[in-house]
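All protein chains but one are shown in place.
Coming up: chain A.
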Amino acid sequence: MTARMEQRFADVAAQGRPVLVTYFMGGDPDFDTSLAIMKALPKAGADVIELGVPFSDPMADGPAIQLAGQRALKAGQTLAKTLELARRFRQDDQRTPIVLMGYYNPIYVYGVDRFLADALDAGVDGLIVVDLPPEMDDELCIPALDKGINFIRLATPTTDDRRLPKVLENTSGFVYYVSMTGITGSALPDPSLIAGAVQRIKAHTRLPVCVGFGVKTPEHARAIGASADGVVVGTAIVNQIASSLTEEGHATEATVPGVEALVRGLSAGVRAARLAAAE
(Lines give C-alpha, C1' and ligand atoms only; values in the text may rest on other atoms or scores of the structure.)
Protein backbone atom coordinates (compact mmCIF):
# COMPACT_ATOMS: atom_id res chain seq x y z
CA MET A 1 0.00 0.00 0.00
CA THR A 2 1.42 3.40 -0.82
CA ALA A 3 2.08 5.50 2.24
CA ARG A 4 -0.28 8.18 0.97
CA MET A 5 -3.28 5.88 0.70
CA GLU A 6 -2.65 4.22 4.06
CA GLN A 7 -2.17 7.57 5.77
CA ARG A 8 -5.36 9.01 4.32
CA PHE A 9 -7.52 6.08 5.40
CA ALA A 10 -5.93 6.13 8.87
CA ASP A 11 -6.43 9.90 9.26
CA VAL A 12 -10.08 9.74 8.23
CA ALA A 13 -10.75 6.72 10.43
CA ALA A 14 -9.32 8.71 13.34
CA GLN A 15 -11.97 11.33 12.63
CA GLY A 16 -14.57 8.63 13.12
CA ARG A 17 -16.12 8.94 9.68
CA PRO A 18 -16.08 7.17 6.31
CA VAL A 19 -13.84 8.20 3.41
CA LEU A 20 -15.36 10.11 0.51
CA VAL A 21 -14.03 8.83 -2.82
CA THR A 22 -14.92 10.99 -5.83
CA TYR A 23 -14.75 9.90 -9.46
CA PHE A 24 -14.60 12.11 -12.52
CA MET A 25 -13.50 11.53 -16.09
CA GLY A 26 -10.07 12.89 -16.94
CA GLY A 27 -10.31 15.37 -19.80
CA ASP A 28 -14.08 15.93 -19.51
CA PRO A 29 -14.99 18.37 -20.99
CA ASP A 30 -11.38 19.48 -21.64
CA PHE A 31 -7.97 19.17 -20.02
CA ASP A 32 -7.86 22.54 -18.25
CA THR A 33 -11.38 22.36 -16.80
CA SER A 34 -10.70 18.82 -15.74
CA LEU A 35 -7.56 19.92 -13.87
CA ALA A 36 -9.56 22.70 -12.17
CA ILE A 37 -12.21 20.14 -11.13
CA MET A 38 -9.53 17.83 -9.78
CA LYS A 39 -7.98 20.62 -7.70
CA ALA A 40 -11.40 21.65 -6.38
CA LEU A 41 -12.31 18.16 -5.14
CA PRO A 42 -10.16 17.99 -1.96
CA LYS A 43 -11.15 21.55 -1.05
CA ALA A 44 -14.80 20.50 -1.21
CA GLY A 45 -14.18 17.53 1.07
CA ALA A 46 -13.09 14.64 -1.17
CA ASP A 47 -10.60 12.34 0.55
CA VAL A 48 -9.56 10.14 -2.39
CA ILE A 49 -9.71 10.96 -6.10
CA GLU A 50 -10.62 8.43 -8.75
CA LEU A 51 -9.39 9.76 -12.05
CA GLY A 52 -11.22 8.17 -14.99
CA VAL A 53 -9.21 7.19 -18.07
CA PRO A 54 -11.44 7.45 -21.15
CA PHE A 55 -11.91 4.38 -23.36
CA SER A 56 -13.83 4.04 -26.60
CA ASP A 57 -15.67 0.90 -25.43
CA PRO A 58 -16.53 1.19 -21.72
CA MET A 59 -18.45 -2.09 -21.36
CA ALA A 60 -19.22 -1.75 -17.63
CA ASP A 61 -20.36 1.86 -17.68
CA GLY A 62 -23.79 3.42 -18.02
CA PRO A 63 -24.68 6.21 -20.44
CA ALA A 64 -23.43 9.10 -18.23
CA ILE A 65 -19.85 7.85 -17.98
CA GLN A 66 -19.86 6.64 -21.60
CA LEU A 67 -20.74 10.17 -22.72
CA ALA A 68 -18.13 11.71 -20.43
CA GLY A 69 -15.51 9.46 -22.02
CA GLN A 70 -16.66 10.47 -25.48
CA ARG A 71 -16.44 14.17 -24.59
CA ALA A 72 -12.93 13.66 -23.22
CA LEU A 73 -11.74 11.71 -26.26
CA LYS A 74 -13.24 14.30 -28.56
CA ALA A 75 -11.29 16.98 -26.68
CA GLY A 76 -8.09 15.01 -27.32
CA GLN A 77 -7.67 13.24 -23.99
CA THR A 78 -5.29 10.24 -23.94
CA LEU A 79 -3.77 8.04 -21.25
CA ALA A 80 -0.60 10.17 -21.43
CA LYS A 81 -2.62 13.34 -20.84
CA THR A 82 -4.48 11.68 -17.95
CA LEU A 83 -1.12 10.94 -16.33
CA GLU A 84 -0.22 14.58 -16.95
CA LEU A 85 -3.40 15.61 -15.06
CA ALA A 86 -2.22 13.57 -12.09
CA ARG A 87 1.27 15.08 -12.28
CA ARG A 88 -0.05 18.66 -12.38
CA PHE A 89 -2.43 17.99 -9.47
CA ARG A 90 0.37 16.44 -7.45
CA GLN A 91 2.49 19.61 -7.71
CA ASP A 92 0.09 21.35 -5.30
CA ASP A 93 -1.29 18.42 -3.31
CA GLN A 94 0.99 15.73 -1.89
CA ARG A 95 -1.59 14.16 0.40
CA THR A 96 -4.70 13.22 -1.55
CA PRO A 97 -4.43 9.72 -3.04
CA ILE A 98 -5.10 9.38 -6.77
CA VAL A 99 -6.54 6.19 -8.20
CA LEU A 100 -6.67 5.77 -11.98
CA MET A 101 -9.81 3.98 -13.12
CA GLY A 102 -10.44 2.58 -16.57
CA TYR A 103 -10.02 -0.36 -18.91
CA TYR A 104 -6.95 -2.38 -19.75
CA ASN A 105 -6.43 -1.74 -23.45
CA PRO A 106 -5.02 1.81 -23.29
CA ILE A 107 -2.54 0.63 -20.61
CA TYR A 108 -1.63 -2.49 -22.59
CA VAL A 109 -0.99 -0.46 -25.72
CA TYR A 110 1.01 2.17 -23.74
CA GLY A 111 3.13 -0.71 -22.42
CA VAL A 112 2.73 -2.02 -18.85
CA ASP A 113 6.29 -1.27 -17.65
CA ARG A 114 6.38 2.19 -19.16
CA PHE A 115 2.92 2.93 -17.78
CA LEU A 116 3.80 1.87 -14.23
CA ALA A 117 6.99 3.95 -14.27
CA ASP A 118 5.14 7.02 -15.57
CA ALA A 119 2.20 6.54 -13.18
CA LEU A 120 4.51 6.30 -10.19
CA ASP A 121 6.38 9.36 -11.38
CA ALA A 122 3.10 11.28 -11.78
CA GLY A 123 2.10 10.52 -8.18
CA VAL A 124 -0.55 7.88 -8.86
CA ASP A 125 -1.32 5.70 -5.83
CA GLY A 126 -3.65 3.04 -7.15
CA LEU A 127 -5.31 1.45 -10.17
CA ILE A 128 -8.81 0.13 -10.80
CA VAL A 129 -8.95 -1.76 -14.08
CA VAL A 130 -12.44 -3.02 -14.69
CA ASP A 131 -11.64 -5.83 -17.13
CA LEU A 132 -8.78 -7.46 -15.22
CA PRO A 133 -10.23 -10.09 -12.83
CA PRO A 134 -7.85 -12.01 -10.52
CA GLU A 135 -7.47 -14.70 -13.19
CA MET A 136 -5.50 -12.07 -15.18
CA ASP A 137 -3.26 -10.87 -12.31
CA ASP A 138 -0.02 -11.50 -14.20
CA GLU A 139 -0.94 -8.82 -16.72
CA LEU A 140 -0.85 -5.72 -14.52
CA CYS A 141 -1.77 -6.42 -10.90
CA ILE A 142 1.44 -8.22 -9.88
CA PRO A 143 3.76 -5.81 -11.75
CA ALA A 144 1.90 -2.85 -10.16
CA LEU A 145 2.18 -4.28 -6.64
CA ASP A 146 5.90 -4.89 -7.26
CA LYS A 147 6.31 -1.19 -8.01
CA GLY A 148 4.33 -0.18 -4.94
CA ILE A 149 1.16 0.90 -6.71
CA ASN A 150 -2.11 -0.32 -5.19
CA PHE A 151 -4.32 -2.59 -7.24
CA ILE A 152 -7.87 -2.05 -6.07
CA ARG A 153 -10.30 -4.76 -7.00
CA LEU A 154 -14.03 -4.66 -7.44
CA ALA A 155 -16.09 -7.15 -5.44
CA THR A 156 -19.70 -7.60 -6.58
CA PRO A 157 -22.88 -9.31 -5.40
CA THR A 158 -21.89 -12.27 -7.63
CA THR A 159 -18.56 -12.64 -5.78
CA ASP A 160 -19.60 -15.40 -3.36
CA ASP A 161 -17.72 -16.59 -0.27
CA ARG A 162 -15.99 -19.27 -2.31
CA ARG A 163 -14.58 -16.70 -4.70
CA LEU A 164 -13.97 -13.81 -2.30
CA PRO A 165 -10.54 -15.00 -1.07
CA LYS A 166 -9.29 -15.13 -4.66
CA VAL A 167 -10.58 -11.63 -5.36
CA LEU A 168 -9.01 -10.27 -2.17
CA GLU A 169 -5.71 -12.11 -2.49
CA ASN A 170 -3.79 -9.47 -4.43
CA THR A 171 -6.05 -6.53 -3.66
CA SER A 172 -4.47 -3.59 -1.89
CA GLY A 173 -5.39 -0.07 -0.84
CA PHE A 174 -9.07 -0.74 -0.39
CA VAL A 175 -11.79 -3.04 -1.66
CA TYR A 176 -14.36 -1.44 -3.93
CA TYR A 177 -17.71 -3.12 -3.36
CA VAL A 178 -20.03 -2.68 -6.32
CA SER A 179 -23.46 -2.44 -4.75
CA MET A 180 -25.32 -4.27 -7.49
CA THR A 181 -24.97 -6.33 -10.64
CA GLY A 182 -25.14 -3.73 -13.35
CA ILE A 183 -23.48 -0.77 -14.95
CA THR A 184 -22.41 2.49 -13.36
CA GLY A 185 -25.19 4.97 -12.66
CA SER A 186 -27.99 2.51 -11.88
CA ALA A 187 -30.33 2.88 -8.90
CA LEU A 188 -29.03 2.32 -5.38
CA PRO A 189 -30.23 -0.87 -3.68
CA ASP A 190 -31.44 -1.16 -0.08
CA PRO A 191 -28.68 0.11 2.30
CA SER A 192 -29.34 -2.77 4.73
CA LEU A 193 -28.42 -5.29 2.01
CA ILE A 194 -25.25 -3.35 1.40
CA ALA A 195 -24.39 -3.34 5.10
CA GLY A 196 -24.66 -7.15 5.09
CA ALA A 197 -22.40 -7.41 2.07
CA VAL A 198 -19.81 -5.10 3.62
CA GLN A 199 -19.76 -7.27 6.77
CA ARG A 200 -19.32 -10.38 4.59
CA ILE A 201 -16.28 -8.86 2.88
CA LYS A 202 -14.80 -7.55 6.11
CA ALA A 203 -14.88 -11.08 7.51
CA HIS A 204 -12.29 -11.93 4.82
CA THR A 205 -10.01 -8.89 4.86
CA ARG A 206 -8.54 -6.13 7.01
CA LEU A 207 -8.58 -3.71 4.08
CA PRO A 208 -11.07 -0.84 4.14
CA VAL A 209 -14.24 -1.50 2.12
CA CYS A 210 -15.65 1.35 0.02
CA VAL A 211 -19.05 1.10 -1.62
CA GLY A 212 -20.04 2.56 -4.94
CA PHE A 213 -22.44 2.29 -7.91
CA GLY A 214 -25.66 4.16 -7.30
CA VAL A 215 -24.58 6.67 -4.62
CA LYS A 216 -25.96 10.02 -5.79
CA THR A 217 -27.08 12.19 -2.84
CA PRO A 218 -25.79 13.24 0.59
CA GLU A 219 -28.52 11.00 2.08
CA HIS A 220 -27.18 7.98 0.15
CA ALA A 221 -23.66 8.83 1.26
CA ARG A 222 -24.81 9.04 4.85
CA ALA A 223 -26.74 5.76 4.69
CA ILE A 224 -23.94 3.80 3.02
CA GLY A 225 -21.30 5.46 5.18
CA ALA A 226 -22.99 4.07 8.29
CA SER A 227 -21.66 0.59 7.45
CA ALA A 228 -18.82 1.07 4.93
CA ASP A 229 -15.32 2.50 5.40
CA GLY A 230 -15.84 4.68 2.38
CA VAL A 231 -18.37 5.88 -0.14
CA VAL A 232 -17.63 6.23 -3.86
CA VAL A 233 -19.54 8.81 -5.90
CA GLY A 234 -19.07 8.88 -9.67
CA THR A 235 -22.06 9.21 -11.95
CA ALA A 236 -23.60 12.03 -9.87
CA ILE A 237 -20.45 14.13 -10.36
CA VAL A 238 -20.23 13.28 -14.05
CA ASN A 239 -23.90 14.23 -14.46
CA GLN A 240 -23.29 17.49 -12.61
CA ILE A 241 -20.49 18.32 -15.05
CA ALA A 242 -22.63 17.37 -18.06
CA SER A 243 -25.53 19.54 -16.91
CA SER A 244 -23.27 22.61 -16.70
CA LEU A 245 -21.96 22.41 -20.26
CA THR A 246 -23.03 24.36 -23.34
CA GLU A 247 -24.94 22.58 -26.08
CA GLU A 248 -21.63 22.00 -27.88
CA GLY A 249 -20.26 20.37 -24.73
CA HIS A 250 -17.98 23.20 -23.62
CA ALA A 251 -17.32 24.19 -20.01
CA THR A 252 -19.12 27.19 -18.51
CA GLU A 253 -18.55 29.32 -15.41
CA ALA A 254 -20.90 26.97 -13.58
CA THR A 255 -18.90 23.80 -14.28
CA VAL A 256 -16.29 23.83 -11.51
CA PRO A 257 -18.45 25.51 -8.83
CA GLY A 258 -21.25 23.05 -9.56
CA VAL A 259 -18.96 20.11 -8.80
CA GLU A 260 -17.66 21.85 -5.69
CA ALA A 261 -21.17 22.41 -4.34
CA LEU A 262 -22.21 18.82 -5.00
CA VAL A 263 -19.11 17.37 -3.33
CA ARG A 264 -19.49 19.70 -0.35
CA GLY A 265 -22.96 18.27 0.18
CA LEU A 266 -21.74 14.68 -0.17
CA SER A 267 -18.93 15.45 2.24
CA ALA A 268 -21.45 16.68 4.80
CA GLY A 269 -23.33 13.41 4.22
CA VAL A 270 -20.34 11.19 5.05
CA ARG A 271 -19.44 13.39 8.02
CA ALA A 272 -22.92 12.81 9.41
CA ALA A 273 -22.85 9.07 8.75
CA ARG A 274 -21.36 7.75 11.97
CA LEU A 275 -23.11 10.36 14.06
CA ALA A 276 -26.34 9.02 12.65
CA ALA A 277 -25.29 5.44 13.31
CA ALA A 278 -24.34 6.29 16.89
CA GLU A 279 -27.66 7.91 17.68
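We take it that contacts are C-beta pairs under 8 Å (C-beta built on N, C-alpha and C of every residue); 3 or more make two chains touch, one makes a residue touch a chain; residues count from 1.
Methods note: contacts and distances are computed from a predicted model.
A.B. asks: Name the omitted chain as UniProt records it, choosing among "SGNH/GDSL hydrolase family protein", "Phosphonate ABC transporter, permease protein PhnE", "Tryptophan synthase beta chain" or "Glutamyl-tRNA(Gln) amidotransferase subunit A".
C.D. replies: Record says "Tryptophan synthase beta chain".
A.B. asks: So which of A:Phe55, A:Phe89 or A:Phe151 would be touching the chain we can't see?
C.D. replies: Reading the full complex, the residue touching the unseen chain is A:Phe55.
A.B. asks: Among A:Arg4, A:Arg17, A:Arg71 or A:Arg153, choose the residue that contacts the chain missing from this document, as touch is defined above.
C.D. replies: With A:Arg4, A:Arg17, A:Arg71 or A:Arg153 as choices, the missing chain is touched by A:Arg153.
A.B. asks: Among A:Pro143, A:Gly182, A:Gly249 or A:Gly265, which one is in touch with the chain left out?
C.D. replies: Touching the chain that is not displayed is residue A:Gly182.
A.B. asks: In the complete complex, which positions of chain A touch the hidden chain?
C.D. replies: Looking at chain A, the ones touching the missing chain are residues 54-60, 62, 66, 73, 78-80, 103-110, 130-133, 135-136, 153-160, 163, 167, 178, 181-183, 186.
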